[in-house]
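Here the structure is laid out as structure tokens; the discussion comes afterwards.
A single protein chain has been omitted; all remaining protein chains appear in their positions.
Presenting subunit A:
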Amino acid sequence: MLRYIGKRLLQLIPVLFGMTFIVFMIVRAIPGDPAKIILGQQATKEAVAALRDSLGLDNPWYIQYFHYLGQLLTGDLGQSIKTGEQVATEIFPYLAATIELAVVAMVIAIVVGVNAGIISAWFQNSWFDYTAMILALIGVSIPIFWLGLMGQWAFSVELGILPTSSRFNSRDPVEAITNFYLIDTLIAGRFDQFIDVVKHLILPATALATIPMAIIARMTRSTMLEVMRADYVRTARAKGQKMSLVVYKHSLKNAVIPVLTVIGLQTGLLLGGAILTETIFSWPGIGRYIYDAISSRDYPVIQSGILIVAFMFVMINLIVDLLYSIIDPRIKYD
């Protein structure tokens, strides 16, 4: 197992280098002179030339790339042009906001998706099965930014029961400790604020959860249908075990592998989808951070932001791969 982890980590190295190279080249290809953008419209030619020189922008691209790599390896993610802050420190609250949103979304997707899939399989061809599977089909086809807008319209504008946007009530701001507000409000013992944070999370997290929820429901259903016909399930039933126990203890354990695969694959969609969800709900997450940086041509932020999200995606997929062997010991690695 340890050897496998080591091998996977080694394989990751060229991919990570390739990623830095692609991001570097893309950001260099963005039209506009970074030096001019840093100094503003009124800057003199001399000032621009001096800054270009000190930033190393006149060097050939490969020297710039190796310089950038060197910085990255020492943990230096660069400095935001807009705020002047170090990206490595500035990015943390945004990252926390996205992780909180994505984790809540994934929990919703798994809880609803797995249960809907089980019930659908259990009552195959019932009205519940049909409704759930039609909803799942629509779920994978719905643009999440549209779903988010419709949610805002229905629950905020028309019904007025949920807030339209942001992470908390601006009149009663949450005191950031870990930047995960669900945790921070509990640490501070502010249960009223906790409820408020939950309310702010419902719409964006549900919008973000829709696609993975639909896919997990479909996968769980088809796997459960297969597993429920297996001999050992019939034996358990014959021994007089309750169906609910059979389903949740025996079958589900076997259905977990494909679901785990979906979770791994969907994390990328979730992280990508976060950009759209965060735009709609003014959620101060990493997607929003990168998007704002694109609008203001804040190169270091674009570069590091994209890299961090891609890095998270790669790591989550690695963890999912490793989890396979823990959950199902039949899977062996060489």
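In the analysis below, a residue touches a chain if its C-beta (ideal position, glycine included) is under 8 Å from a C-beta of that chain, and two chains touch if they have at least 3 such contacts; residues count from 1.
To be clear about the criterion, contacts and distances are computed from a predicted model.
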Protein name, per the UniProt record, of whichever chain is missing from view ("4Fe-4S dicluster domain-containing protein", "Glutathione transport system permease protein gsiD", "ABC transporter ATP-binding protein" or "NADH-quinone oxidoreductase subunit J"):
"Glutathione transport system permease protein gsiD"
One chain is left out of this view; which of A:Gln152, A:Thr185, A:Thr220 or A:Ser304 touches it in the full complex?
A:Gln152
Specify the residue from the set A:Ile5, A:Ala43, A:Val103 or A:Ile142 that touches the hidden chain.
A:Ile142
Contacting the left-out chain in the complete assembly, out of A:Ile119, A:Val197, A:Met213 or A:Ile275
A:Ile275
What is the set of subunit A residues that contact the non-displayed chain in the whole complex?
14-15, 18-19, 22-23, 26-27, 29-31, 137-138, 140-143, 145-146, 149-150, 152-153, 157, 258, 268-269, 271-273, 275-276, 279-280, 290-291, 294, 302, 306, 309-310, 313-314
